[in-house]
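Removed from the display is one protein chain of the complex; every other protein chain stays in position.
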Amino acid sequence: MARITLLISCPDESGLIARITGVLHRHGGNIVENGEYVDPDRRRFFMRTAVEGVSDVDLLERVLKTELPKEADIKISTQERKNVVIMATSEPHCLGDLLIRAAFGDLPMNVKGVIANHGTLRELTQSFNIPFHEVSAAGLTREAHEAQVMDILDREAPDLIVMAKYMRILTSGFIQRYPDRILNIHHSFLPAFIGANPYRQAWERGVKIIGATAHFASEDLDEGPIIAQDVIPVTHSHGPKEMARNGRDVEKRVLARAVRFLLEDRVVVTGNKTIIFE
Amino acid sequence: MARITLLISCPDESGLIARITGVLHRHGGNIVENGEYVDPDRRRFFMRTAVEGVSDVDLLERVLKTELPKEADIKISTQERKNVVIMATSEPHCLGDLLIRAAFGDLPMNVKGVIANHGTLRELTQSFNIPFHEVSAAGLTREAHEAQVMDILDREAPDLIVMAKYMRILTSGFIQRYPDRILNIHHSFLPAFIGANPYRQAWERGVKIIGATAHFASEDLDEGPIIAQDVIPVTHSHGPKEMARNGRDVEKRVLARAVRFLLEDRVVVTGNKTIIFE
Amino acid sequence: MARITLLISCPDESGLIARITGVLHRHGGNIVENGEYVDPDRRRFFMRTAVEGVSDVDLLERVLKTELPKEADIKISTQERKNVVIMATSEPHCLGDLLIRAAFGDLPMNVKGVIANHGTLRELTQSFNIPFHEVSAAGLTREAHEAQVMDILDREAPDLIVMAKYMRILTSGFIQRYPDRILNIHHSFLPAFIGANPYRQAWERGVKIIGATAHFASEDLDEGPIIAQDVIPVTHSHGPKEMARNGRDVEKRVLARAVRFLLEDRVVVTGNKTIIFE
Partner (left out) sequence: MARITLLISCPDESGLIARITGVLHRHGGNIVENGEYVDPDRRRFFMRTAVEGVSDVDLLERVLKTELPKEADIKISTQERKNVVIMATSEPHCLGDLLIRAAFGDLPMNVKGVIANHGTLRELTQSFNIPFHEVSAAGLTREAHEAQVMDILDREAPDLIVMAKYMRILTSGFIQRYPDRILNIHHSFLPAFIGANPYRQAWERGVKIIGATAHFASEDLDEGPIIAQDVIPVTHSHGPKEMARNGRDVEKRVLARAVRFLLEDRVVVTGNKTIIFE
């Protein structure tokens, strides 16, 4: 039986859950997963519902619109698998992990292609029968380079763009073109160690734990809404190189976790934060 | 505004959430926290809702009963603080942690008393102005000893009995008298290392992680529904004594976590498992 | 400068560290990493030392033998990369993770081949230019099947055999042929849930944490010395399938961790336990 996922956000008012679940029930929907959250500061209501048995999704959406406040944001996903383009530079751990998960059905996505600014990961990508687009930035302005990348992206029209250790800074034009669709993995426990060489920064500060952060790309570098984070302990005997090596394991599992949340429509952005319906 | 908590469980059928939230809405209830779960094997529906604004709780309960399947189990809690009796033997870490949390408002409970089969913890208990009942088991049958304990319990009529390292085995009569009300902390990651001396068992097996388990006491020793678990890494250099020392930190935080779940009506028992509405 | 690793174990006596480090110093050795452990029950001394600058390793070994108790077990490793054969059945997550790590230099090993009792993982393996040996067990006795596997193993003569979710039980003849050289990953936090379907067992018991265990294969199933363990929290909403999915992430990182320990000569087996010099 086809499953659809609803993500609803609107100003909070009394009786919203009763109204929404009532509509779902009258349209044949059987709720299989449900989560709500009210942001007490903004007085805003958020709800994610996975439903089976709805025969006419368009009708459902129209009825929901009439029943909910008119500022309501209603997103209904009927896809079983989303389309994804992965961007990378030269590190294989995140890319390889995602490709294996996609190939064997662990993550419900179609990887439409990999775009990289170096050729290092070509063979790895192609061994999974995924198109590899090398777009070198050599001799190009940032804008000219991104124009080539955007050509490929616009052709593939992915639901999600995953930066799997893509080590170039994005222009604000690029980021604005794909709002809430660019997922980045930063190799530190943000907001600690923003910017370049976070493992070296962590080593210089002498921290006892390092981490990684999956977040939406935003115009302010490393400041976008955080989706997932995880950490791993380190000791004085870890230099920047050992921290980076151990950190890679955290990076790939945090990134895979965030990708799953997005593929399963579990993420809502509100202000500079995310609500995650686990 | 008074907050009430509903815990509902009944055979699953379509439209339950709409029906329940509809009733709540019509009785002035504003939902501040909500969680549902359907057990796919038993086809059973579970829901926890925290509501503000309901003026007539008895009426609400009567109406809910008429609207829900008649096998429905409806539990409405209006208490801000539950009454608790703590049982212990001679280790101070769990008891002391709970007493500090209670004294300073971290856990919403009234500790009505501490019952112990030794006098070791008397001074600690009394320093928090809590009655301490030493009930020695010396020379008594298990039944005779428990009879004295039950006298105290029946007088205090606690909502919850917390075994904070009470190191005696309970009779089935005792356990049956307080169904789903006796919380125990076991010093291992159950089901590993059931029974006596779990840290020694863990050391003998050479595990690299040890843990603790908070569970409802049941007639089968260490087999009751699990409420919370946590772990801590160990190395070859930890003997049974060091494992026990490190384990105590896990025990006390797992126990406090489980106590909080129970005080906040977040736990439903189904079969030999728990559903935790976090 | 070439680095060698010493693993020494012998009955404990006073002055061992001084004697061993004295010998190393006199042979030009500069200690870059050092760890010792004395098992207080067996009165046995264990030491791992990584040294640079020793020109005559054979001479060093001969001298150490004369200086140490004659029951001493001295193992000197001069290899930069060990030879490994991986065995698998049909799950890709552990195998794929190891192949990427090997291909990109994250783990210092040469993967000489993959042996599997099904063909599922052929393409994945071959995309890394690693020989894939399908040895079907169909219609064969356990001994006849293992004889074919051992033919391949004996030809490759690996330093380490990694069972990356090889789902067949090994005979005691097979295990005895490769003592302390067969690493297995078990999909539970041993000793909980020994045997088949551990995720189902975990779900039936209602645990709140699941785990994975890397251990040496031994004649008693799932009873061999434990090398590494890790865990992940689960909730009542995880069925056996979701537990297995989340568990796979733990399995692959625990296995990679144990493989690294073995490749870097950080593991000593003593009785049914391991000492890990991290």
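As written, the chains take the letters A, B and C, and residue 1 is the first residue of each chain.
In this section, a contact is a pair of C-beta atoms (placed from the backbone, for glycine too) under 8 Å apart; a residue touches a chain by one contact, two chains touch by 3 or more.
If you're wondering where the values come from, they're calculated on a predicted model, not measured in any experiment.
> Touching the left-out chain: which of C:A2, C:I17 or C:A196?
C:I17
> Of the residues A:L107, A:L183 or A:V207, which one touches the chain left out of the display?
Spelled out, the listed residue whose C-beta touches the missing chain is A:V207.
> For the chain left out of this view, which of B:I100, B:I169 or B:A196 touches it?
Touches the omitted chain: B:I100.
> Which one touches the absent chain: B:S127, B:T141 or B:Q176?
B:S127
> Tell me which stretches of subunit C touch the chain missing from the display.
The list for subunit C reads 14-15, 17-18, 21-22, 24-25, 30-32, 34-36, 38.
> In terms of residues, what is the contact footprint of the unshown chain on subunit B?
Residues in contact with the chain left out: 92-93, 96-97, 100-101, 103-104, 106, 124, 127-128, 245, 248-249, 253, 256.
> Please output the residues of subunit A touching the missing chain, sorted low to high.
On the side of subunit A, residues 37, 40, 189-193, 205-209, 211, 225-231, 235-237, 239, 272-276, 278 touch the unshown chain.
One rule holds for everything that comes next: only the chains that are shown with their structure count from here on.
> If you take the chains that touch subunit B and keep only those that also touch subunit C, what is left?
Expected: A.
> Looking at CA centres, what chain is most distant from subunit B?
C
> Same residues or different residues: which describes how subunit A and subunit B meet, taking over half shared numbers as same?
Because over half of the interface numbers appear in both copies, subunit B and subunit A meet with the same residues.
> Distance-wise, how many Å sit between the C-alpha centres of subunit B and subunit C, to the nearest whole number?
Each chain's C-alpha centroid was found; their separation is 40 Å.
> If you average the CA atoms of subunit A and of subunit B, how far apart do the two points sit, in angstrom?
Computed from C-alpha means, the inter-chain centre distance equals 37 Å.
> Counting only residues that touch at least 2 other chains, which ones in subunit A make the list?
Where subunit A is concerned, no single residue meets two or more other chains.
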